[in-house]
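With one protein chain withheld, the remaining protein chains of the complex are depicted in position.
== chain A ==
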Amino acid sequence: MDKIAVKVDDLTVAYNYKPVLWDIDLEIPEGVLMAIVGPNGAGKSTLIKSILGILKPIAGSVSFYGKPYSKQRQLVAYVPQKGSVDWDFPTTALDVVMMGTYGSLGWIKRPGQKEKKSALEALEKVGMLTFKNRQISQLSGGQQQRIFLARALVQNASIYFMDEPFQGVDATTEVAIINILKELRRANKTVIVVHHDLQTVPEYFDWVTFLNVKKIATGPVKDIFNDDNLTKTYGINYKVSIQE
């Protein structure tokens, strides 16, 4: 675990003068399964989104294996929050998973048999093969989450960013998802997960980052997942002013 997969330098993000992320430095080693924890409004989703260039930071830089994101896109996959899209969109489960292949296809080129095959494989991995032709609005919350996960798996990336994949899913889906995440880690992939359930952090993850606008701590779960850091993250209200 020497190689650094993701490196974040001095990342600062603000919405209308209110800083959401303040001067974040982060080094995520290759092959870890990392949780980002922190209270509501701590900037967890914002951190992922600005690392991926969906949001524009006002300062800071991000690199993947030492190179900027624009050069390393094929190494990175993203699982957005389930609630970020309209599930009444007229399309099927298989179609959504196929979208994971669009990035490697590039502009204009259509997905073919090869892309379909890898999409079907991903659906099987998340246990959703029988639902491949199901209209997406007819899937349960947990099934929708698995579809999103399958879409990211199709990208066959090295680094995965997931925004609350366990939100609103039942116990069965949670186990299914965590098993896939652990499988990814065994394949030496790096997985970064925004996570809400503190109880399960030691069981699911081996690396953790405490975040509350500022980075509180980051490191191996066994070393830093303690009351001290939890109090620092959840107990005190940080107020930093941008005028400085």
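Basically, contacts are C-beta pairs under 8 Å (C-beta built on N, C-alpha and C of every residue); 3 or more make two chains touch, one makes a residue touch a chain; residues count from 1.
Here is the rule we use: contacts and distances are computed from a predicted model.
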Among "NADH-quinone oxidoreductase subunit J", "Manganese/zinc/iron transport system permease protein", "Alkaline phosphatase" or "Na+/H+ antiporter subunit E", UniProt-listed name of the chain not shown: "Manganese/zinc/iron transport system permease protein"
From A:Gly53, A:Gly127, A:Gly168 or A:Pro220, residue that would touch the chain that is not displayed: A:Gly53
Residues in chain A touching the chain absent from view: 16, 49, 52-54, 70, 73, 76-78, 80, 84-86, 89-92, 96, 99, 102-103, 105-111, 135, 137, 151
